[in-house]
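Have a look at this one before I ask anything.
Excluded from the complex is one protein chain; the other protein chains are retained at their positions.
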Amino acid sequence: MGLTFVFLIMAIIYLPILLLVFLSFSDGLDFYVQLFTTSEYMSAVGNTLLIAVVASVIATIIAAMAATGILYMGKRTRAVTMAVNQLPVINADIVTSFSLVLLFVSVGLANFGLLKLLLAHILIALPFCLLTILPKMRQLDANLIDAALDLGASPFKAFTSVIIPQLVPAMLQAFLLGFTLSLDDFVITQYNNSGVPTISTVIYGAISRRDIPDAFKALTTIIFIVILIVLVVMNLNAARVRKGIKINRKLVAGILAGILLLTGAGVIPVIINNLTPRSMVLKVYNWEDYIETELLDEFTDSYREQLAKQGVPNADKFRIEYHTFADNEELYSKINTQHADYDLIFPSEYMVEKMAQDGLLQTIDMTRISDEVELDQSILDRTKPFTDVYDANNNLVANQVWAIPYMIGTLGIMYDTRVIEKMADETKIDLDKFETLLTQYGFGVLFGEGGTTAYEGRITMKKSARDSIAIAMIYSAQKDNNPSGEIKNAIYMDQTDGAGNYDNRLLQNIINMNGDYDIEDARKVLMEQIITMDPTYENDNGKKSFMDPNDDKFAYGLFWSCDAGLAMYELMEESEDGENPLRYYAPNGTNLWTDNFAIPTYAQNTDAAYAFINFLLDDENAARNIDYVGSQMVAVGEAIDDLKADYEVPDDLDNSSADNVDGIFNPDINYACTVFPNADNVTYAAIMKNFDAQKEKAVNTLIVEVQNKNAQHTEDAVNSVNWFGIIIIVFASASLAWWLIYKLTHRRPRLKPAPLLPEHKA
Amino acid sequence: MAKFTGEKIIELKNVVKIYDKEKAVDDVSLSIKKGDFVTILGPSGCGKTTILRMIAGFEQPTEGAIYLEGTDVTKVPPYKRNINTVFQKYALFPHLNVFNNIAYGLKLKTVPDATAKKGYRLLSQEEIKEKVDRALHLVDLADYGHRDIDSLSGGQQQRIAIARAIVNEPKVLLLDEPLSALDLKMRKEMQIELRRLHKELGITFIYVTHDQEEAMTMSDTIVVMRDGQIQQIGTPKKIYDEPQNAYTADFIGESNIISGKMIKDNLVEFFGHQFPCTDKGFKPNEPVDIVVRPEDIKINPREPQFEGTVMNVVFKGTFYDITVVLDNYELSAKNTKSYNVGDKIMMSIAPDGIHVMPKEAITNEYKTEIVGENTITIGDVDFEFTPTAGETFAKGDKVIATIDFDKIELTDDENEGQISGNITDMIYKGKYYQVKIWLDNDTALIVDTPYDWNTDDRVGLVIKKEDIKVRHDEKD
Partner (left out) sequence: MKKINFNTRSLFALPYVIYMFIFVVVPLFMLFGFAFFGENGFSLDEATAFFTDCSQWATIGRSLRIALTAALSCILIGFPLAYIIAKIRSKTVQYMILMALVAPMWINGLLRTIALKELSTMINFEAGETLLTLGLIIDYLPFMLMPIYLVITGIPKSYLEVSADLGASPMVTFFKVVLPLSMSGIISGFLMVFTPAVSTYYMSEYLGNQSTFMIGEQLNIMFTKDNKSGAAVIALVLLALVGLSVFIANCVSRIGNNKKQGGLA
């Protein structure tokens, strides 16, 4: 009965892990091969092990010394020390991590990479190590160390020859505990990481865009097997002990050696990597899943050749160190506060502006871009405002830019045709009607226009502040101008300059909250949206819910075209007929985003960075990259035209025509339209500008406020009380109260009677 | 072998040791002759072990200096002092066997060697083995070298601990309650053994114990300590016969301690009777403590002085331990004859059986200051008091509060008291117990209480406001 319970709990704990173990074999042993051949994964594993082992060894030694010292401290010093020791134990991880960040930033240690992580991980392990060793230390005869000193040993000698041998079992325990906590940690690593890939940061980078990297499913299996081996060894060893054989020191030593060997296997490549001269490394910091990985290897090969031709020694040592980030702010803080020495980064448009302002970027010399590279001028025209470089006298500097666009796309609505159709009876909106509504109301459908309130609770918004607020601003302006909420007569759609061309300055003002437009507009519609639509604010991983055929929760939501493209692509790959139930539509009057090549001030290998830019902008490479990533690049050329033809991208397309069911909403070409924004999309779009501190704070505050309100509203509205939680809390508080009252009313009276006889001391 | 040259080997000058603001050793000066067997005797917490540890070098005095053979060694670390210690629970290294335990110090030792590069060398294996074997032999445990520490009995471990210390040929051997973990029979044996070793080795032994009997049987000199201060130094006989105060008398041997007053020289009053005595030099009618050893009370003598009732009789082998009640006092007497419980008996005490000593204090005089209207602090807690007519106090005035010993009530639950503290020592005074209580701010109060407490008990104190008498501190 009892053991059944134990195994039940164990089963629940292991179930998710076993799922990963199971999934790790879904492609034969491919995932394992991936794990061991992908340098990013291997260095992540190596770094993680290196940090865990070194940090816990150091923590164990410091703790053993401290345990010795604490025994000899005065009462008060000891009390204070122990109280301070409890702080990180009790304190929330996130608070500890954040306060460490403040420390590292303030003392300028921000870019210490591995060393910094090591210092932070010692903090994870140290208090626990001390708590493990101290009780054992207390059990030791306090006089042992005195005895050694008395017999002529120096304090150090006494520590090593008398204390350490006694503490070995406790120190092993402490080491194991520290090692475990270090491996488990995510928060402290994430907060204090300046470009050192570890298992947790790689996973974090990956899942925000797609899924658990397959290789880590394989890694989970390996760790699972290690756990099994440890359990078997424990059992075997116990059997030996039972048989009266003393604990086999050789066996213990063997296990330790094994662990060290395994660690070494992971760590040595990392160390070797670190030995490569910096000029032989290109450090790239990109969004996850934002490049055809084969291109990385191809570039490595071609650049090695190129270097060899130039007669550079050890040209074959050249390699790319490729790290990924999840959002612009993460990139910014890595470069700004941590001074990470990446050679090439991929900030979005407003981030380029911000980084250029803050002096974090070098200009890119366009003369170093190969003549063979051809760029789409219409896009470059749009990005001019943030890529142009001006000198001190505000004159345009020729041939210098802050950034070159890498990928461009739109902000739009992704919808799940399956769910729309399934809900048709309930919502009275069938798929055709829904698509008509999209063209009619644009982003208005996210705010309940045209009867879409029927989708209450079934839509998503972005946690990313800039994006959600930008579309709220657009919708607000559209509604103010046209109370019916229709997009047709929205003021920003009829702006023309003298030549009759569309003038996007008004839209630009709306998105960037300039002129008559301020954040209150967005607040108003977002707060209304909470009540009418009850949206879910998702953080990049929302598309997974759309991709899951079993998950009918969401009908549609706000998405970037690249994300939508990725989701569709995956589903097409998975399905047998190459079809997918997802569609993407970017209404006229949206945000045009770009992610751009930029070279940070702290870059150390700009030559390789230029070579890599040229390589990626080569039209053939670009075509492959577009095909893989699912987003348009700024490069043009024959190969790209072929790709477009392949995708059947229509030449002209009326983006706002509701009848255009054979066009953009056609299942066969919707994916192509997602990858390549149509002309209307590009024309009727505005680009985000960098916000000043005040505006930035306002949007960030608003998004938090909206999420707070949203959670509150859902709680109230759903009216599904969490009975389980309430019962537990009430039960616990009642029993606690009863117990306290019992204790307080039943205090033992203790009064000693006068003795009959005097008791003399011996 | 033993040389009694009278030469000082250890000297402590005005040594003070403070731990956490608490004075563990309070201005101790002491010199120890070479070759002597000196015992430092006192209850736990009296500072005796601290003194030993300072001599060994484990602690450094807060103030004062320690000399070894005339050289100041106050700041010399223990591993550079030619002094070795036998620890309370032996402190044998559990991971080393007997041989390696004893050899531990030898392996670290260097000897001058002109042929060696640095002018000195480590001892050779052979030398170490020879010395260890000799030490094992000396403690009657030859052939035990290979044994594990765990496999030895308490007595054997004790011998190994001694062997480990003396193998280094120290000038002084310190022994910190080395016999406390042994049973009675073993203890007796080891006492003899230690005397023998002391004679054979001829080195100075400094022995710390709380067992007065052990001290009496083994030492050449006894140092009695209390609350970090030396109470008396002398030979065992002198300390027993002429205790300098009630405390020493109480601690050394059995004694009755009675409150009384000195009428004049050679005449003291207690139990409502006047007794001739040999003490003089007190003020007339000065309150004093009188110490009477149980064996000095004569029962049914030719010239009886006072009467009492037998309350309890216990046979102790060669004599009877008789408890007599008179005038609310319980008196302990020893006699070879037995009496029946309830018998009325006559008693007398010869003048040299009466030891008169000044009372340590007759009332609590607590230095403090005024913190509010008719309010002072005692141990960081505010107390109201009833001012005597005519006295005025202003906030911040330095004052002395007088509280009689018997006006403080103790409670078992510290929360019921206005203030709490720890009982540090306790003397039975026939009618009541006198206890000393350290408050949390390291000041002390003395309390007379009818109840028997344990030292280290944590108690609450209740003081009525009319029992606090306050006067200005004239010195301030």
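First chain written, first letter: the chains are A and B, and each begins at residue 1.
The rule we apply is simple: a residue touches a chain if its C-beta (ideal position, glycine included) is under 8 Å from a C-beta of that chain, and two chains touch if they have at least 3 such contacts.
Here the structure is a predicted model, which is why all the values come from computation and not from measurement.
Novice: Just one of A:V6, A:A392, A:A499 or A:A645 touches the chain that is missing; which is it?
Specialist: Residue touching the absent chain, from the options given: A:V6.
Novice: Which one touches the absent chain: A:V33, A:A92 or A:A253?
Specialist: Considering all chains, including the one not shown, the answer is A:A92.
Novice: Thinking of the whole complex, not just what is shown, which of B:P77, B:G202 or B:P351 touches the missing chain?
Specialist: B:P77
Novice: Looking at the full complex, which residue from A:N235, A:T293, A:N399 or A:T601 touches the chain that isn't shown here?
Specialist: A:N235
Novice: Of A:L35, A:L126 or A:I626, which one is in contact with the hidden chain?
Specialist: With A:L35, A:L126 or A:I626 as choices, the missing chain is touched by A:L126.
Here is the rule we go by: only the chains that are shown with their structure count from here on.
Novice: Need the CA-centroid distance for the pair chain A / chain B, whole Å please.
Specialist: So the centroids are 68 Å from each other.
Novice: Which chain A residues qualify as touching chain B in the complex?
Specialist: It comes out as residues 74-76, 141, 143-144, 146-155, 157-158, 161-162, 165-166, 747, 750-755, 757-762.
Novice: Given the complex with chain A, which residues does chain B contribute to the contact?
Specialist: Counting only chain B, the residues touching chain A are 19-20, 43, 53, 56-58, 77-80, 83-85, 87-95, 104-105, 108-109, 164-165, 168, 211, 250-251, 254, 312, 323, 330, 332, 412-413, 428, 430, 450-453.
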